[in-house]
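Note that one protein chain is taken out, while the other chains of the complex remain in position.
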Amino acid sequence: MMVAVASREIRDGDLVFVGMRLPILAYAVARNSHAPTARGLFEVGLMRDQPASGFLGTMGDPPNVAGALWATRMSNAMALMARGDVDLGFIGGAEVDRFGNLNTSYVGDPARPQVKLPGSGGGADIAILSRRWVTLMSHERRRLVERVSYVTSPGHGDGTPGWRRGRGLLGGGPVAIITTLAVLRFPEDGGEAFLASVHPGHSVEEVREHTGWELRVAEGAGETPTPTEAELAAIRRFDPEGFWTRGQSA
Amino acid sequence: MMVAVASREIRDGDLVFVGMRLPILAYAVARNSHAPTARGLFEVGLMRDQPASGFLGTMGDPPNVAGALWATRMSNAMALMARGDVDLGFIGGAEVDRFGNLNTSYVGDPARPQVKLPGSGGGADIAILSRRWVTLMSHERRRLVERVSYVTSPGHGDGTPGWRRGRGLLGGGPVAIITTLAVLRFPEDGGEAFLASVHPGHSVEEVREHTGWELRVAEGAGETPTPTEAELAAIRRFDPEGFWTRGQSA
Amino acid sequence: MTMAEAVARFVPDGATVAMGAGLEALIPFAAGHELIRQRRRDLELVGPISDALFDQLIGAGCVRRVTAAWLGNVSEGLGHCYRRACEHGVPRSLEVHDHSNFSISLALWAAAWNVPSLPTRTLLGSDIVRTNLDLAEADGLVHVSAVRPDVAIVHAQRADEHGRAHLWGPLGITEEAGLAAERVIVTCEQLVDAGVTLSDPNRILFPETKVVAVVHEPGGAHPSPVQGFFKRDHAFYRDYAQRSRSVEGFEGWLREWVLATPDRTTYLERIDADALRVKQPRPSAPADFGVE
Partner (left out) sequence: MTMAEAVARFVPDGATVAMGAGLEALIPFAAGHELIRQRRRDLELVGPISDALFDQLIGAGCVRRVTAAWLGNVSEGLGHCYRRACEHGVPRSLEVHDHSNFSISLALWAAAWNVPSLPTRTLLGSDIVRTNLDLAEADGLVHVSAVRPDVAIVHAQRADEHGRAHLWGPLGITEEAGLAAERVIVTCEQLVDAGVTLSDPNRILFPETKVVAVVHEPGGAHPSPVQGFFKRDHAFYRDYAQRSRSVEGFEGWLREWVLATPDRTTYLERIDADALRVKQPRPSAPADFGVE
């Protein structure tokens, strides 16, 4: 479900900064359905049009290199993003707050953390430099929190309109949080996430219960469209053994 | 003569930032005589051990690329020099002054120049960043001047000891001016050029007459050793038609 | 796309154009000559050194400003049109933004990374910092302002129609020029299938998203050398140096080789291209991009 929904964020012609895990699948799905001229950029230093034909455990796996449009340094991929050439980025996160800020670094005091998370990777770069971005997250109260204690990848900051422009952040920030239960979206000029649609089989109440803040619901929030047959077929093709979609409904 | 003398500035094992024209020959001579493990670095983005086997009109000519140890970006060659990895550089110049400053930019007011010279190229970079450098020059009063009006490539600045360190220049600056008549050298810690040796067939008086300042003569300044047979043979091998040494005695 | 069309569509009057970023090799002379034929005006030229091409564009009156480290004729010396423009405003006056080779590279990296400037230790103590206002000394470093070309014109050994170009040999500042520019025009010796370019994605120098035109123009770099294809035509540079000493001589040269030469095909018929062509192949060892 998350993969299919994420793939719909990709517009045809987009240059997409593809992260690891589900976004790789989302890119593959989009490229094989509604976005046949999108291109994917990988921070390891690759650009592709067609998704890799073999399974990828990481973006650096050989199938992702064969047939690539460009194999280069990471700083060159970042250079494109720093100039505003990347239309959409995907970022995974451990915690996200109501303003779309992500924490993938520390739970608790950074000097003496309760939990040390892996860190930014390219997350902060995507969050700051891509034109718009989306995060994918398991919908749990401990993950969707009122305020993150550490901002690894800034979203809309303190939620005041224009916060990103004021701080000099190049890109427009997060447009959606796609979770295992729902799709949350942000107002055009930043601010607080609101519930845009609920995945089939789940309810608004269930979503609010698993969200760590008083979640606003958009007028007209309905059900997230189910994955189409084409989307499901693409998911099965690029993740035949369910390595990435294991334990999740597509 | 200039080529042979210049080649002697290259020590075995040196990484030499080779300019165009005579220095390419000097490098070839040194590599084939007393400096068999020297390496040459070319700002176009090349490193070599053996000199190119064919004639070079420029450092970017195909024979300089074939067999190169590294073909890369200019900024990478400059990076080595910026870290102090380049032992010796060669710079050509239109004008040099008593403190070794070079002008290859403007004669007269830069806003309304009497003569517009080609510019720095990599000259300023070599002058500032290489550990030591040498310039080659036709010995004329209008070229060896009291003070250059425009410092393209800084030597020892205003001649006060430690001028380069004080201004933050990384490398040690010019060690010699090799001319068509003589070899001028500089004191260890900078300052003013002095006459170190006069080429065979020329006199101290002749040299002083063609120098634009009151040239000091080192105690024990004698005759520059004539090119050896090996040096001459190497020059003939790498410049068979006298393209670079035309009108000069070797 | 033809050269005429690429230049007409993507290089307007007043554009900032990076050319000759590979220093002495792979200079896009054919593209430069088309700029002259189309009477492009008020260009800003950006490059490290320029071996005669910038001199020709200046002499033809196409140029308002030069941002470069060196401008002349590498094997012959001075650039006579450049001198006349700077010293006498002939055919028009010229603004010069002097750089060193390292600093012009950094100016392009600054643009590629979208920062206002990059710091460096080079140019400390040089008057270039004093006369080029794009350079500033502070905190013991020189800060090099970004230079953002509207277009980079690059001659490549081969490219496919989608804009994936393979270049080899020394690269000079070609990569940063392409990444810094808004768009890239590729001219090439060989137009090849995508199977050739994609067989070696490491040799693709910039992303196809930058490339707006691919022009198949064999010999388009003459008289500059192209590794594996053409030797440098030293005599041609010498002839240009001699004839361009006077305005009249330059104009005669320009008429002969540019204005009265409609395209590169005609041009190549007038030189002894065969004598310059590289005939003995020296292929690189393949890299294996195997997966399974």
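Labels A, B and C are assigned to the chains in the order they are written; within every chain, residues are numbered from 1.
In the analysis below, a residue touches a chain if its C-beta (ideal position, glycine included) is under 8 Å from a C-beta of that chain, and two chains touch if they have at least 3 such contacts.
Please read these numbers as outputs of a predicted model, since none were measured by experiment.
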Displayed partners of the chain not shown (whole complex): A, B, C
Residue touching the undisplayed chain, where the options are A:3, A:46, A:177 or A:221: A:46
Chain not shown: contacting residue from B:68, B:151 or B:235: B:68
Contact with the hidden chain (one of A:65, A:96, A:182 or A:207): A:65
Contact footprint on chain C, counting only the chain that is left out: 113-121, 141, 157, 166, 168-169, 171, 192, 196, 199-200, 202-203, 227-229, 231, 278-292
Interface residues of chain A (partner: the chain not displayed): 20, 42-46, 57-62, 65-66, 68, 71-75, 78, 82, 105, 110, 113-125, 127-129, 150-154, 157, 164, 167-170, 243
Footprint left on chain B by the chain that the document does not show: 15, 39, 46-47, 54, 62-63, 65-72, 75-76, 78-80, 82-85, 170
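Note that in this section only the chains that are shown with their structure count from here on.
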Reference chain B; chain at largest CA-centroid distance: A
Innermost chain, taking as reference the mean of every protein Cα atom displayed: C
Between chain B and chain A, distance of the C-alpha-averaged centres to the nearest whole Å: 57
Chain B and chain C, separation of their C-alpha mean positions in angstrom: 27
Centroid spacing, where centroids are CA-atom means, of chain A and chain C in whole angstrom: 41
Multi-partner residues of chain A (each touching 2 or more other chains): none
Interface hub residues of chain C, defined as touching at least two other chains: 175
